[in-house]
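These notes concern the structure reproduced below.
The complex appears here without one of its protein chains, the remainder shown in place.
We call the chains A and B, going by the order they appear; numbering starts again at 1 in every chain.
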Amino acid sequence: MQALIDQFFNVQIMADAWPTVWRGLMMTVLLCIAVIPLGLLGGLLVAMANTAPWRWLRWTVVVYVDIFRAIPPLVLLIFIYAGLPFAGIRLSPFAAVSIAFLLNNSAYYGEIYRAGIESIGKGQMEAARSTGLSGLQAMTYVILPQAVRNVLPDLLSNTIEVVKLTSLASVVALPELLYSADMARSITYNASPIVMAALIYLAILWPVVRFLSRLERRMGA
Amino acid sequence: MDGSVSSVPRSLPSDAGRPAEAVLQISDLHMAFGDLEVLKGIDLSVAEQELVFIIGPSGSGKSTLLRCCNRLEEPNKGTIIVDGEEITAPKANLNKLRQRIGMVFQSFNLYPHLTAQANVTLALRKVAGKSRIEAREIALAALDRVGLSDKSDSYPNELSGGQQQRVAIARSLALQPRVMLFDEPTSALDPELVGDVLNVMQDMKEGGMTMLVVSHEMRFAMNAADQVVFMDRGVIVEQGTPDRIFKHPEHQRTRDFLGKVAH
Partner (left out) sequence: MTPWERFVDAFFNREVIVQYLPAIGKGVVVTIELAVLVVISGIALGFLLVVLRAYRVAPVNAVIVVFVDVFRALPPLVLILLLYFGLPNIDVTLSGFAVVWLTLTLVLGAFAEEIFWAGVLSVEKGQWQAARSTGLGFGQTLFYVILPQAVRMTVPPLTNRTIAITKNTALGTVVGVGEILNQATTAQSFSGNASPLTVAAIAFLLIFVPVVYAGRWIETRFAWRKG
């Protein structure tokens, strides 16, 4: 038991690692601030393209979504970070992560928005168009506000996944929360810094998960 | 006139004997869903301030005819001229023309995320380009006209079906359309709520609005309509004053239909 505490919940080691881990946390926050709005926006574009009157665009979007739902985000990230330099495109870890996440998240958020848009009866579009609103205006002012509200739990759920995914940035040596904690672990040969990182993720995401559960129950009822 | 929603259009000197100018002119309209021909050559004109009432069995194409008039459905052939402009022209500015054609749906189609007032102001602001204050004034006047000035901040789910439909009427009315289309406006309502909506329509008629109505409310047609059109299987079977159609129908199909409705 003592060994377990020493190796996983060593307060001294946690305290020593705290400054590093804190910097990592700030990087994770920064990363979230970059990738969540990007993904929400990209997804919106994907979903709008899905309703476009041009068949070629709709097909492109379907292929796009399927590809990025099928490729693991880590594969995408490594391809962009380690593969693109061979094409002369060298990206910072932060840029590589942002691009990989934009591609991946746009597909996921896009599918969620699409489901939301499809959940709105076509009478809404007709009523809006009959008053002279253009298709884009009807989408913006009538369909999307309702669609987003209908899929709010799914958007939130995916956002939790995005926050969790930022931990992948550690693989390309971006010093975010997990990377920093793992650095501290490799120096101390002690797992406590990672436990600390886990606790931080929990502290951030557990309340959100709880809130989501309640939201889902309320909207489902 | 500006800012008011009184639907009295610019009054025209209507000398007796000459038919008033047609606000809505439908010529040789054809429409098919795939192989299914729904409209087989419709000619119909609605004059200024006239209320034309379309009756007919379900599947006769009357709703489709209405929906063609603002091109929610795309007709295959024929022309529709609204207020002197051809809406069926390929280059027609649909969004602009649609402001002049109000439409009221069977299922209301109010925007559930917006208050009654915001339902009305949306197109005023985004299409007609009114300022926020102006749009608000117009909306309140329109809601007042349908007897719902006290409900302007209510959301659709807080309103009864009849109230929702009246808000939907106000939404169209506020844009000062030249003609209003009603697609079975009372069919989705509980019987006790139908009267409120019909009263509003009667009031609009008296205010001089030009109206094309698809409905099963025969009594309303009897009282308010100038012309009654009987449609069956994609054609206009006969057309005339309510008195003539209801009391002395010429065609057997009309008699059959009215007989069924009466009982």
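To be clear about the criterion, contacts are C-beta pairs under 8 Å (C-beta built on N, C-alpha and C of every residue); 3 or more make two chains touch, one makes a residue touch a chain.
Note that the coordinates shown come from a computational prediction; the quantities given were computed from them, not determined experimentally.
Across the entire complex, contacts from the unshown chain go to A. Among A:A49, A:M125 or A:A197, only A:A197 touches the chain left out of the display.
Of the candidate positions A:I33, A:A173, A:I187 or A:V209, contact with the unshown chain belongs to A:V209. The missing chain lies against chain A, touching residues 3-4, 7-8, 66-67, 69-76, 78-79, 82-84, 86-87, 160-161, 164-168, 170-171, 178, 182, 185, 189-191, 194-195, 197-198, 201-202, 205-206, 208-210, 213, 216-217, 220.
In the analysis below, only the chains that are shown with their structure count from here on.
Between the Cα centres of chain A and chain B there is a gap of 48 Å. Partner chain A is touched in their complex by these residues of chain B: 70, 72, 94-99, 101-103, 105, 107, 109-113, 122-123, 126-128, 168, 171-172, 175.
Those residues of chain A whose C-beta lies close enough to touch chain B in the complex are 121, 123-124, 126-134, 137, 141-142, 145-146, 149.
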